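First the structure, in the form of structure tokens, and then the observations on it.
A protein chain is absent from this complex, but the other protein chains hold their places.
For chain A:
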Amino acid sequence: MLKYTLRRLLGMIPMLFLISIVVFSLAKLMPGDSLSGEIDPNNTDPAYIEEMREKLGYNDPIHEQYFNWITKFVQGDFGKSTRYKIPASDIILEKLPNTIYLGATSLLITYILALIMGIYSGRKPYTIGDNLIAGANYLGLALPSFIAGVFAIYFFSFNLGWFPSNGSVDIQVEDGTFAYYLSRLHHVFLPAVVLGLLSTASYTQFLRNDIIENSRKDFVRTARAKGTPESTIYNKHILRNSIIPLITFLGFDIVNIVGGAIITETIFTYPGIGQLFLNSLSQQDYPVLMALTMMFSFLTLFGNLVADILYGFVDPRIRLD
């Protein structure tokens, strides 16, 4: 297992290298002049601009520019934001905790809801409760996150006033107090539910089907024949077998959060890296954009890797190849 994991981890390096080339080429192809931030816009003297270009290395051959960028990037120097004039890493680090908080809350809500609904449906299949949950699941699978978000804001924020519709925290609350954390939770709840909607629906369905399938297996019949109470059969014998495949989804969750964060954060104007990504794109803030794109790609790669490794962990046959 360790050997397999190490091999997969090493396999990530060429992939990251290729992705970095793609990201760099894309940044070069981007419209607009990526120099605008570094060069004083009031000074239009061609000699000055030429001097700055030379100094910043924009006249170097393209592969040298790439190696300059990637060496710095690997060392953690993402360049300076052309808009805010501070290192790109500072801007990203400022927004990153918000997104991690959103993602973690969303995962927590997803797994709690999916476990409750899945276990109930699996234990009492084809009843009214199961059918209701199945109906909700179909809706959850069909409802795109942006539509769910828009409806959630309309009903829960505007009409009922239960949750705030934007931001990550109330401005008036003092940092570090109990009210501050409560306010953050209050702000993150609705986006987190919307972000986890699709996964909740699919995990519930998966868990239900797996529980029903397992409940027909021989070991369950044996347990029943021996007189094991029904609750012990479901909570111990079946659940332990059904939860294991569920953990393999953890990798895909990381991938989903990367894409979902961009949409969800835009709907709820939640100040995370997804919103930062779209902002830096429209403001042509290339250093931030490149760093974020690399980060998203890395997370996606990492998520797929985690999924594969977890698969190998759960099903030893996969490791052999």
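By definition in this document, contacts are C-beta pairs under 8 Å (C-beta built on N, C-alpha and C of every residue); 3 or more make two chains touch, one makes a residue touch a chain; residues count from 1.
In the analysis below, contacts and distances are computed from a predicted model.
When the listed names "Dipeptide transport system permease protein DppC", "Ketoisovalerate ferredoxin oxidoreductase, gamma subunit", "Sensor histidine kinase inhibitor, KipI family" or "Multicomponent Na+:H+ antiporter subunit D" are checked against UniProt, the chain not shown comes out as "Dipeptide transport system permease protein DppC".
Contact with the omitted chain, checked across A:49, A:100, A:115 or A:141, is made by A:141. The omitted chain makes contact with just one of the residues A:150, A:182 or A:314: A:150. For the chain missing from the display, the contacting residue among A:30, A:100, A:115 or A:246 is A:30, taking the whole complex into account.
Against the chain not displayed here, chain A makes contact via residues 15, 18-19, 22, 26, 29-31, 138-139, 141-147, 150-151, 153-154, 158, 165, 255, 258-259, 262-263, 266-267, 277-278, 281, 289, 292-293, 296-297, 299-301, 304.
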